[in-house]
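After the structure tokens below, expect a handful of questions from me.
All protein chains but one are shown in place.
By written order: A, B and C. Residues from 1 in each chain.
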Amino acid sequence: MSYNQRQHEGVSIIELSGEIDLSQSPIARQQILGVIESGQDLLVDMAAVSYIDSSGVASLVEGYQAARKNQRQFALVAVSNSAMSVLSLARLDQVFPIYASVDAYFQQDD
Amino acid sequence: MSYNQRQHEGVSIIELSGEIDLSQSPIARQQILGVIESGQDLLVDMAAVSYIDSSGVASLVEGYQAARKNQRQFALVAVSNSAMSVLSLARLDQVFPIYASVDAYFQQDD
Amino acid sequence: MHKLLELRIPSHPDRLCLVRVLVRRSAQLAGCHDQLSEQLVLAVNEACMNIMQHAYQGDESGEIVLEIFNNGDSIHFHLRDFARPVDLERIKPRALGDVKPGGLGTHFIREIMDECRIGHLEGGDGNYLEMRRKISGENAS
Partner (left out) sequence: MHKLLELRIPSHPDRLCLVRVLVRRSAQLAGCHDQLSEQLVLAVNEACMNIMQHAYQGDESGEIVLEIFNNGDSIHFHLRDFARPVDLERIKPRALGDVKPGGLGTHFIREIMDECRIGHLEGGDGNYLEMRRKISGENAS
């Protein structure tokens, strides 16, 4: 796994890529919670995620819950097919806000 | 491995693709020798070869030798990087006629 | 029943990537379509994670054994650990309505596999998990 973080119109965007498994999910978790706890809205771009396991999904769930507690926005964007099929299996595709792209997220806000 | 065979200006072209290993090289060998023994010139297109081991290389050497014996042309075209590094290691890049593409083969003939 | 392979790895999260490439390639070799292969990768990965986290409880010196069999009709994954016998009653998914981190691994395994058997190894420390899935060669819609 590798990640990249950037700002866009006041929102933090974390791009995750590669395999988010038990050996990597603590890093993903730390990045995600770091953004939320600093009081920012967060988009997690999952276009380049080739694999995610339940520990990676758990990091997303933690981010989602922390965002609700802190009244921040949390959404997934551009979720790869591979990641989407794991989220569906977990029935979390109905829980997380998911957008086709970063642009799609900002358009719905207008 | 999979293969595809076609004719172009009186020459037979076999396109090999995928992994040519010990489990697949007997099939490659059979195709190659089949063409030569039927009296045709042969180009082996190796653009889509992702892996070749010494048994695959041995099939090419057999084709090359059979072609010399039968006074037919035998050449490799569009050899993938992966296959080329194996041929170099075997010092066969200096032995086989190798062309960048099918077109390059026919141009040199002009 | 053909044995495809036996893999032994230390109980270390770093090694999960090795399990995944091997399960993916074995599933393809057994004739599974890509979508099914990816699901099998997920399920076996989760089962290994559970052994690392719950059976060995993070002890990275433990050993995990994975055997893969193919009987033409279905593909079988047999896992063994040599940790203390675990409480079989506790191995179950969380209610999915409940959105909280964790509790998904066993759910994934049950959804993906056709049959799972779990138990203690005979005569000594250790546990087994045997999973079976029908092979299907065509991608579902």
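The definition used in the following text is that contacts are C-beta pairs under 8 Å (C-beta built on N, C-alpha and C of every residue); 3 or more make two chains touch, one makes a residue touch a chain.
It should be emphasised that the depicted structure is a prediction, and the values quoted were computed from it without experimental measurement.
Across the complete structure, the visible chains that the omitted chain touches are B, C. Contact with the omitted chain, checked across B:A28, B:L42, B:A67 or B:V86, is made by B:V86. Only one residue from C:L4, C:L40 or C:M113 touches the chain missing from this view: C:L4. Contact residues of chain B toward the unshown chain are 19, 21-23, 51, 53-55, 57-59, 61-62, 64-65, 82, 85-86, 89-92, 95.
On the side of chain C, touch with the chain left out of the figure occurs at residues 3-10, 14-15, 17-18, 21-22, 24-26, 29.
The rule is simple: only the chains that are shown with their structure count from here on.
By number of C-beta pairs in contact, chains A-C lead all other pairings.
Centre-to-centre separation between chain A and chain B, using Cα means, comes to 48 Å.
A separation of 26 Å divides the Cα centre of chain A from that of chain C. None of the residues of chain B touches two or more other chains.
The set of chain C residues touching two or more other chains is empty.
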